[in-house]
Structures are given as structure tokens and as C-alpha cells.
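All protein chains of the complex are present and in place, except for one that has been dropped.
Going in written order, the chains are labelled A and B, and every chain counts its residues from 1.
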Amino acid sequence: MDQPLSRPSPLNQRAIWGLVAFGAIALSLYQAGLFQRDWLNLGGLSQLGRFFQASVQPDLSPEFLRLTLNAIVVTLAYAVCGTCLSLLFGLVGGVLVSEVWWQSVFPRQAKQRSIWLTIRAGLAIPRAIHELIWGLFLINIFGLDPLVAIVAIAIPYGAIVAKVFSEILDETPRQPLMALLSSGVAPLTAFTYSLLPQAFLDLLSYSFYRFECSIRSAAVLGIIGAGGLGYQILLSLQSLRYEQLWTLFYALFVLNGTVDLTSAVLRHRLGSPSRLDLNLRRDNRSKSQKLEELRDGYSTSSDGQESHPTQNAADQVSMLKQQRQPRDRGVMVAGLGAVLLIPFCFWYVSADFSKLWSPRTMQLLADITQSSLPPNFDGEQLPQLLALSWQTLAMSILAIAAAGIGGILLSFPAAHNFFLPGGLLNPTQSSRLGCLLAWGMLLLTRSVLLIARAVPAPIWALVALFVLFPGILPGAIALGLHNLGILGRLMAEVAENLDQRPLLALKAQGTPASLVFLYGVLPTTMTRFLAYILYRWEVCMRETVIVGLVGAGGLGRLLTEQLSSFDYSSVIVTLSSFVVLTFIVDWVSGRMRRSLR
Amino acid sequence: MNSDPIFELRRVTQQFGHFLALDDINLQIYPGERVALVGSSGAGKSTLLRLLNGTLLPNRGEVWALGKNLSRLSSRQLRRVQRQIGTIYQQFQLVDSLRVIHNVNAGHLGRWSFWRAALSLVYPLEVKTAAAALHRVGIPEKLYARTDQLSGGQQQRVAIARVLVQDPPVVLADEPVSSLDPALSQEVMSLLRTLVQESGKTLVTSLHSVELARNHCDRIIGLRNGRILFDAPPASVSAEMIDALYRLKE
Partner (left out) sequence: MKRTLLSALLVLMLPLAACSPGSETASSPQDSVAQPFVTGAIPDQDPEKLQRLYSKLADYLEAELGVPVEYQPVTDYTAAVTAFRVGDLDMVWFGGLTGVQARLQVEGSEAIAQRDIDADFHSVFIANKNTGIAPLNDLNELTNLKGRTFTFGSESSTSGRLMPQYFLEQAGVSLEDFRGEVGFSQSHDATIQLVEAGTYEVGVLNEQVWKSRVEAGDIDLSKVDVIWRSPAYFDYHWVINPQVKERYGEDFVEQVQAALLKLDPNVPEQKEILELFGANQFIETENSNYQQIEDVGRAIGKIQ
């Protein structure tokens, strides 16, 4: 027998990025002062207790409930309008910045590529700035109008949607498009007849996800002049009326939960089970090809129609079938609902869209541009800006690390295919107690995730500040908690859509559950998990702006100070630092994701 | 046949909803046999295999494997029996994102402790055994390759190498070659047969091709609508019997 191959060096690209990540986390912890000083403040336990105690006695007085109900409708309406607008921006932008569009329009000009890259990078600017800051800026040009909140959501979200849509389009198989283009069809027409319908389901499920995010954003935008849950939360928060706060949180749970659930059911019916498909390796096969394969698999190995591996295939086949004939009644009702809901929301919000182009807006825009130019920047500020940028970065790194680890841990008990009877990791044959326990755990983790994401980050910041000394840490924990709720849900979905066959194969050879997890579940889910984490990192960084009260907000703190001093020429400089940070984060996360493939 | 049967089905009936997958089956399989299950789709081949490796428990009747009634075992005891049974699948069912060595080493998982298994993911253990197994299936150079970069034939070889590492006395195979082209099918079946013969293992495989069954097995069981239509050595299986097996209507 020949010599076995020499081991590949353990220092591959992945390992190096792993080390970089660990190093970054360690440095951030150092910056948070975890090793130098006390960070836990047990003196605040009674405050913490009072906050959570109020959760069992929310304010249920009729007046407050009426107010809450009204606020729910307002928040929903703003979220719907914001989503619609951002999808509009996103769709147009997504097509325009997709690589495939540029290649179809300018097939032979190589130098167009640099223009394309520049435009695509330019999207980082609207993304780098938090909705709240956009809101404050837009008041300057639109005045107090519901338009402010809608556009404040639509600008950063539109840029994110454009980025994701363009990625989806670029990863969709191009042969049909090329066939149309080569027969002389104009690019836009060719797009509408090939790529857009092909990618429709992916685009749609991402839109659902965006809507869920919009609800959360609408709940933070308390500055809007029209009420809503964010406004009420801010009011109750400022005088620390916990009982009222909890009523409003419960309203947010209901709203978030309902939207999550509806979107999950709809996506399932439409045959697109994942809300955000950050598929790292999209095999370049069209869906119909997959369908053929699945059918083959179905017909050759379908002795037991409910056997697990084949059931998976059968499920997918039926899903794909439904996708071919989307005349599902539930989907129809939902479609009709959307058709009615969207105009209702626009009517209800009654934003004055004429302000988008009115002379007053132009005048005010000129005013603010004038007062923010030239940027107030000299070399002396550089060390301060760098220090604050690093603080911001460190907080975002800690936040996303906490959210990622927590999300991974909670995603498995929150997924229905692991610990429930018949699940992959369910160790025992189902006794009634075990079954009850498993269901209890599923509901518990799902509620924890829902609470974590429904409660806005600034509230978590205050709560964290009760028991932690000020610094980066409470801010990171607040952002971590909020994002944990979002990531955990996304990850549970990945776990639920896992290819079960390799795991069942391991199980069939007598592998204990813990090792099935180690050799089957972890390797198949981890790359997707990490992709989500990296994707969310950028969001965490933007959100450092809203947890400034923790006493170490980095750039965010500086920004609020400058905004409240109406020092727009300095604001510009701080915002530029945010943009630069977003570029860096974008680049690093792109590289890391590529190395995961 | 002087030894005890390695598998025994006693009046086994398996139903999925209204669909009767297996209907009152009695069957004994002895050590060292190479059994082919043939029949059209839905005849009950996969169900039978899943009953044999304990991933499915029968609605009625008893399945005995290696002297144990599978329905009567605790999950720990069941795992102990399952370690003695290796299974190969049509779709390979490997963990795509792992290196080949880890998929091969997965054959050890029934025996390895958690920590040993975890360590091996970081620093592969028992590399020699894995390399030897890959050598026997003809792809020694793929030891450290990513599994999803392999072709279908190569992946099926990895799956076979995993069973070699597991080294069970019984190998079950569910349509092991139907995802492969004909030439490759012959090759992989020969490989499987040689490996089983060399170490005197028992093989139970479902096959869509009667030809392959005749060439590689010493006993052919014809299943139709959940019943055993015939159970005979290849030489006694006539063309009429095969026709009856695949005939569209009664």
C-alpha cells in the first residue's frame, strides 16, 4: 500500500479567517475592559427585577389598550408603506447594479466594470446610516410629515434590498436570458421574461423578510410625528413606566409574531421555505431540472411513501408542483389581502408625496447642504475619529459574536425537527412527558427569540445598564440580544430545511445523537449560519447609533451630540466615518463568506 | 444452512396510511448470503431495508436482526445492533461540506466517544484506516478532498469506504447504483461484491436491474405490491417470473 497522503496544512484560508475572527473578538473584549475592571453591577438587580416584574402586570386599562391598538395600526401602516417603497427602490436598483444587467447592456466593454463596481459600492452609503439618522435628516427637508418615517425606512432598506436582489439575480441561471438577448430582445424586456420570473420566489421571500424588519424599524422610529408603537414606547420609556412599556412590548410581540407566522405560512405554500436565502453555493441548475431529479428520486425509491428520505423528496416535489400552479386558496386570500392592505396603509398614513419634489423641499435641501459644507474636518480630529470608530467596531463585533453564538445555541431547540418526538436528536422513544417537555422547550425558545427581537435595542440597552457598568459591553449585549432574536429565527429555519438524508444515514448505523449533531448537523448548517452572522454584522454596526446611552457609543454618541448641536458640517464627517466602516465591514464579510464556500 | 438467520421477518405488515407497503412477510436471511431485492417502484424494497436496519419499526409482526427483536429494544440497545449493520444509499447521503476523510471516519462513530469524534474533526484520527479503505475502493487520492467536489461515482465509493471502516457483518444497500451510469454501475457493484465476499459479510441490496442481481447475488427475492412473489437462486429465476414481477396489471 502506498504512503497515505500528507495532511493538508491546517492553515488554510478558512482557518486564517477563523483566527482573525477570534483575534477581533478578543481585542474587542479587551477594549470593553472585561479584563481590567469590574463590569457586573449587582446593585441594579432590584431595578432589573422591577423591569421584569412589570411583564406580568402590564397596563391593561381600556384607555391604554385603545391607544396601543391605534399604535399597532399606525406602526403596521408605516411598515407597509416603508417596505413598498424600499422594494420599489430595491427592484430598480437591484437590476441596475446587478452584474448580469451590465453584462447584458454593455456586453463587450470591459471598462464598464469599474463603473459598475463603483455604483455597487456606492450603495454602502445609504446603508451605513441608521433609519433614525435618516429620519432626523429628512425632517430638515420634508418637515413634520409621515413621509419622513417612510422615506427614512425606504432609503437604507432600499439599498439593502438592491444589494440582495442584485446578488439573487446574479446567481440565477442565465441561459434563458442569454437565449433571449442573442435573439435581439432588448435587455429590459429580456429581464422581465427570464431572470425576474425565474428569481421571483427568492425575491418574494426576501421581501417578506424585509417587511418583518420594517416592522421592527417602524417601532424604533419614535420621532415620526404620528404616533405608533415606537413613539409610545419612547414616551413610556422616558418616564420609565414599565407597566405601559410591557403592554407595548406585548403589542410588538403580537405584531411581529403574526407577521412572521403569516410570512412563514405563505412562503411555505409558495414553495420557498427560507426567508433569506444566503445560499453560498447555488448550483447552477434551474428549478425545473431539480424537479426532474426529484421526480426520479421519487419514483425509484418511493416504496414507503412516508419514509423519511423519500418524504423529503415527495414534499419538495409537491412544493414544486404547487409552485407551478400557484392557485392555492390561502395564497389567493393573502394576495387579495395585500392588494387591499397596501392602498389602505398609504391612505391611512397619508404622507404628502408631493413634498418629494416641492419647491420648499428643494429650498430646504439647499439650506441644509449649505450648512453642512464644507465639512468641518482637520487632521487633529483624526485620532479621535479613529478611536471612536474602533469603539463602534468593537461594539459591533461583540454584539454580533454574542448574537451569533446565542442564535446557534437557540436555533436547534427552536427548530421543529430536532428534539420533538421523531426528531433527529430526540434521544428516547417518546414518552408523554418527554413529548410535553420537548414541545415546552420549543415554545419557550421561540418565545425567547420573539421577545429578544421584538423589544427594541435601546430598551435592552437600558436594561443591560442596570446590571452592567457603562461601557461597550452593555451596548454590545443590548444589540446582541436584539439581533440574537433575529438570527436565531433565521437559523432555526436553516435547521428546519436541512437535508435530512445524511443525518438519517448516520443514525441508521447506530451513531448516538450527539455525534449525529457533530458530524451531520453542524457541518451542514454552519456555513449558512456563519453567512447569516456576517450579513447581520453590518446591521449591528449601524445600530450602535441607537444605544448611545450606554456611555460608550463610539461614533454613534458623537453623532447624536453633533446632531443635537445642529453642527451639520461635523455631522458629515462622522457619517463619512460610518460609511468607511461599512465599506470595511462589507469587504471583510465578503471575503470571509467567500472563504466559507 | 446450519447457523442462525442473521435477519428474520415474522409475519411483518407495514402500512403507511392507506398504503400497504408490506403485507404479511415471512423471510429469513443467513450469514454470508448475497440477497437482491427486485421489483417495481412501490413494491416494498426500501421499506423492507428500513425495517432491517431498524430505522422503521413494523406495524405488525416481528423483525429480528442479529438475534434481537428490534421492536423490543431500548434506543441504546437498538444503536448497538445498528452498529453491526452498514447501509449504502442511492443518493450516497454523505455530508457534503465535510472532507472525505471525515465522511469515511463517520464509520467509527458508533464506537467513538464524543471527544474523540470532536477531536478528529479538527485533527483527523485513524488516517491509515481511512486511507486503506479509500485505497480499496480505488480513490486513495481523494482523502482530503471536499466531498461535494467529487463525482457521483466517487461519492458512492466514499459511502462504501465508510461502510468498510464501520466493518459490520451485514451490509444493506438501497439502490446503490441507480444514480450512476451503466458502466459505472457494473464497476461499483463488482466492488461492493468483492468487498463483501472477501470478508464473508452478508449483503442485502435492492436493485432496479435484474441483470445486476443475477450477476452479483446468490439469491433473488421478487417483491410485488408488498408480497414476496418469488425467492430463488439466480439460476432458477425464469424470464416468466420476471415478467410477472414487472407486469403492469394483474
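In this section, a residue touches a chain if its C-beta (ideal position, glycine included) is under 8 Å from a C-beta of that chain, and two chains touch if they have at least 3 such contacts.
What you are looking at is a predicted structure, and each value in this text was computed from that prediction instead of being measured.
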Since one chain is left out of the picture, which of the remaining chains does it touch in the full complex?
A
Residue of A:411, A:560 or A:582 in touch with the missing chain, whole complex considered:
A:560
In the complete assembly, which of A:353, A:377 or A:469 touches the absent chain?
A:469
Contact with the hidden chain (one of A:69, A:88, A:179 or A:436):
A:69
Absent-chain interface residues of subunit A come out as 41, 43-44, 46-47, 66, 69-70, 72-74, 76, 135-136, 139-141, 143-146, 222-223, 225-227, 231, 234-241, 244, 337, 340-341, 343-344, 347-350, 352, 364, 462, 465-471, 548-552, 557, 560-561, 563-567
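In this section, only the chains that are shown with their structure count from here on.
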Of subunit A, residues touching subunit B in the complex:
1-2, 4-5, 7-8, 10, 281, 297, 299-310, 427-429, 501-502, 504-512, 514-516, 518-520, 523-524, 526-527
What part of subunit B is in contact with subunit A in the complex they form?
14, 16-17, 19, 21, 41-48, 50, 53-56, 74-75, 78-87, 89-91, 93-98, 102, 106-107, 109-110, 112, 114, 117-118, 121, 123-124, 127-128, 131-132, 135, 140-141, 143-144, 148, 166, 168, 174-175, 178, 208
